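First, the structure itself, so that you have it in front of you.
All protein chains of the complex are present and in place, except for one that has been dropped.
Should a chain be cited, it is by its letter among A and B, assigned in written order, with residues numbered from 1 in that chain.
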Amino acid sequence: MLRRQRPAVSPPAAEQPDAEAVRPPAALAAPAPSWGERLRAGPVPWILAAGAVALLLTVPLWASGYQVKFLTELYMLITMAAAWNLIGGLAGYASFGHVAFFGLGAYTSALTIVRLGWPFPLSLLAGTLVALGFALLVGWPILRLRGHYFAIATFGLAEALRQVAMAASAITEGGKGVNVPAVPPPPVLRELLGSSVAANRLLFYALMLVLLGATLLVWRWVSRGRLGYGLRAIRADEDAAATLGVDCTRYKLAAFALSAVPPALAGGLYASWINYIDPVTVFNVDYSVSMVIMTLLGGAGLLWGPVVGGVLLQVISETLWGQFLELHTAFLGTVLVLTVLFLPRGVLALVRGGPRRPSLAALRQHLWRYSV
Amino acid sequence: MGANGQGGAPPLLEVRDLTRRFGALTAVDGVSFAVWPGEILGCIGPNGAGKTTLINLIDGLLAPHGGDILFGGQSIRRLAPHQRSRLGIARTFQVVKPLLGMTVRENVMVGALFGTEGHTRTLGEAGRKAEEALELVGLAAKQAWPVEQLTLADRKALELARALAMGPRLLLLDEVMAGLNPAEVARKLELLRRLNERGVTMLVIEHVMQVVMTLSHRVVVLHHGQKIAEGPPRAVAADERVIRAYLGARYAALGTATRAATLGEGDAVAG
Partner (left out) sequence: MDGGLLAQAVLNGLLLGGIYALVALGFSLVWGVMNVINVSHGAFVMLGAFTTYWLFVRVGLDPFLGAPVAMALMFVLGYLLQKYVINLIVRAPMFMTLILTFGINLVIVNLGIVAWTGDVRSITTGLSGQGVVLGPFVVPYVRAATLLIALLATTALFVFMDRTRTGSAIRATRMDLLAAEGVGIRIDRIYALTFAIGAALAGLAGALISVTLPITPFMGFTYTGKAFVVTALGGLGNMAGALVGGLVLGVAETVGAALLGPGYQDAIGYALLVLILVLRPSGLLGRVGYA
């Protein structure tokens, strides 16, 4: 059975605490609530969050069309990264094919609108259900695999889906792609903004933002509940989790299925927002990559990891590298390499402090421990 | 076999003719024994005798090649590890497996949340159970620590706390004493006795013979995967085959009294 296989070279230091880390941190022995903690426990964060959302919602009223598009896309990418953070961050199962759900959502939504004449909201629901069904169907066999096999299997599935979308042209129009009609915006918005285009811009901006907020809330809810404890136990040690009573396959499947929903919704929104999809764009492996990078860069397994990583990545790539458009992928690759080598626990770990705060010494030890 | 003087109650755990091979090596070879409710059964044997394999078979991490395992009279041979946990089987790992990336308290909460069926469902209750278990093993002061910072002795205690938080009916202890100093061993022994008095049944696996001898009601001895002796500690310690297995044929020639003394000392060194 694959579950029992051990890597030929196991990380040597996982078992024994290193001498330096064993020294008890005095500050931790008696955790007195700090000002920050007291603030965080009260209603303040909620008020701040509500204020931030309200502020963000007004952006399309004063920003340029380009800026609104940039932000809408940013929310979409972060939404997918935050969804990936459920299975990749909490359960520690890195999916390299999460774009599959985005593509399935986009195609199902587009095709139900174009071929069956379904209304936009219903098409979103259809896309979600198809992605969910697909996640459950393929998740059951591939989640019994250990992590790296899972990573490659998901990658293979996404690629296979892209090729099916390309080849089954009788249904999907193949490489020609599908033109998706614009969603008629609510009349109120059109009155308010004066044009359908502006109203649609605001509509999709707001929908992506709401989807992002909802995804973060779901993540938070999952991570703090029974499911979250089970998933983190799985991430740490699957054998230990199983002997503690965690039904590992079922929990991983739940996380995987749940993580398929936001990308599917994002895909459905994307199709009606951009009004055109084809297999190359909506099954683009770059989306899978950006989910992984954003989450790792910010901090995997942390609520704000994908948000911080996503904003950092997009802003840097937009401002600094905007002029070297053709080197964009190389830039992503470099960020990925540097993150994995030197900041394996993400940017947020730098500012979070605490006993596991990264330092030059910790980095040196990390590199010493993992090289030969 | 002193196994039948238990007042007619059925055994909590019964292992019948259990066999497990790794390639050409038969790690557990037709082993049978029973653990009665309320009992502490010790299991000893030299390195490589198949003790840890036995625990892995009972808790489901390994599948047996032959034989059967009954828990409360029901065969659990085909159940997954988590299903066995929910029936009330908890274990500790000899090579400790702390859940990295979580605090000490969260580690134990996992046990409380997922342990025995109908045990704990809410986070608040699991938190209280976790604190109770941490109090018992003496880790209460370190409950907010990330597990990465625990010493080996503390990690061993954490294993025990996590298993206890599951509210087990049967506790499988895999060398919980290894690596502890004599004072710590004494404290741990005391704790295990107290737990047993509260009604927790235990299967205690130890390499250190002395620990098992003072703690267990009965002892099973494994050697090269086979059961070579079973009975009260004193009788087992005097058994010819056991001494040969542990110390080699040379010691078997010595007198009984000397043998007992040697065993004690030898183990103190080994521990």
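We adopt the following convention: contacts are C-beta pairs under 8 Å (C-beta built on N, C-alpha and C of every residue); 3 or more make two chains touch, one makes a residue touch a chain.
Note that the structure is predicted; figures quoted are calculated from it, not measured.
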item: Chains still shown that are in contact with the chain withheld from the display; value: A
item: Residue among A:Tyr107, A:Phe134, A:Phe155 or A:Tyr270 that touches the chain left out of view; value: A:Phe155
item: Touch criterion as defined above, residue of A:Pro43, A:Pro141 or A:Gly194 at the omitted chain; value: A:Pro141
item: Candidate in contact with the missing chain, chosen from A:Gln163, A:Asn179 or A:Ser195; value: A:Gln163
item: Residue, one of A:Leu57, A:Ile316 or A:Leu332, that touches the chain absent here; value: A:Leu332
item: Sites on chain A contacted by the missing partner chain, in the whole complex; value: 1-2, 5, 7-9, 11-12, 92, 94, 96, 138, 141-142, 144-145, 147-149, 151-153, 155-157, 159-160, 163-164, 166-167, 285, 289, 292, 296, 326-330, 332-337, 340-341, 344, 366-367, 369-372
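One rule holds in what follows: only the chains that are shown with their structure count from here on.
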item: Length of the line joining the C-alpha centres of chain A and chain B, rounded to whole Å; value: 42
item: Residues of chain B that touch chain A when the two form their complex; value: 59-62, 80-82, 85-86, 90-91, 93, 95-102, 106, 109-111, 113-116, 121, 123, 141-142, 144-146, 148-152, 155, 162, 166
item: Residues of chain A that touch chain B when the two form their complex; value: 4, 14-17, 21-25, 28-29, 31, 224-226, 229-230, 232-233, 235-237, 239-248, 301, 354-356
